[in-house]
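Our next item is chain A:
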Amino acid sequence: MNDKPHLDVEALAELQDVMEEEFEVLIQTYLADSRSRIDSLKEALLAGDADQFAKAAHSFKGSCINIGAPRLGALCFEAEQLGKQSSLAPASGVLERIDIEFSEVSRRLQNFDSEP
Partner candidate 1 sequence: MKVLIAEDSNSDRLILVRLISGLGHSVIEASDGTEAVNLFREAQPDLVLLDALMPRMDGMEAARQIKAIAGERLVPLIFLTSLTGARDLARCLDAGGDDFLVKPYNRVVLEAKINAFNRMRAMHQALSDQRDHIRRQHLQILEEQRTARRVFDNIAHTGCLDAPNIRHHASPLSVFNGDVLFAAQRPGGGTLVFLGDFTGHGLPAAIGAMPVAEIFYGMAAKGFGATDILTEVNRKLRRIMPVGMFCCGLMIEADFKYGSVRAWNGGLPDAWLVRSSGDRVPISSRHLPLGVLEPERFSVSMMVIDVSPGDWLVLMTDGFPEARNGRGECLGEDGVESVLAKLMPWHEPFEALLAEMREHTGLPDLADDLTLCCLQIIEPGASESLPGKAPESVLSGPADWHCVYELRDRTLADFNPLPLLLHICLEVPGLRSWSGEIYTMLSELYNNALEHGVLALPSAWKTSPGGFSRYYQERSRRLEQVHGHHIRFSLSHQPGEGGGTLTIVCEDSGDGFDYAEYTAARSDVPMASATGYAGRGLAILRRMARKLRVHSPGNRVEVIYDWRLPGTATSGGAALPTNEDSE
Partner candidate 2 sequence: MPIETHRSDDGSTLTICVDGRFDFSTHQAFRDAYEHSDGSVSCYVVDLSDTTYLDSSALGMLLLLRDHAGGDGARISIENCNSDVRRILSISNFEQLFSIG
């Protein structure tokens, strides 16, 4: 488990500052990308492709870190390591946690704009 926060509020505030009116587009882009990343992870796991699993986890990790979702990023890192070690057995557990954490991040991000 990791004790990182769901959202890095400070980082998000800065992003909001940088993106201005495009902040909403960024959030929607991130959410859409993330869904397809999770699909890729599931496909790779199903196919038993550890390498593909590691790569997808790596890319997902990068965008999570950038958007300010550190706990999800940390889970992606775990998944990447498992992929690199070709131990896909415990991977489905991690993927499940990623799914849950993404729902949480997704809910919080949808509401972030309205937060003060």
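A quick word on the picks: all candidates are chains of the complex that A comes from, given by their letters.
Keep this in mind: a contact is a pair of C-beta atoms (placed from the backbone, for glycine too) under 8 Å apart; a residue touches a chain by one contact, two chains touch by 3 or more; residues count from 1.
It should be emphasised that the depicted structure is a prediction, and the values quoted were computed from it without experimental measurement.
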From 1 or 2, the one in contact with chain A within this complex:
1
If you look only at chain A, which of its residues touch candidate 1 in the complex?
8, 11, 14-15, 18-19, 22, 25-26, 29-30, 32-33, 55, 58-59, 61-63, 65-68
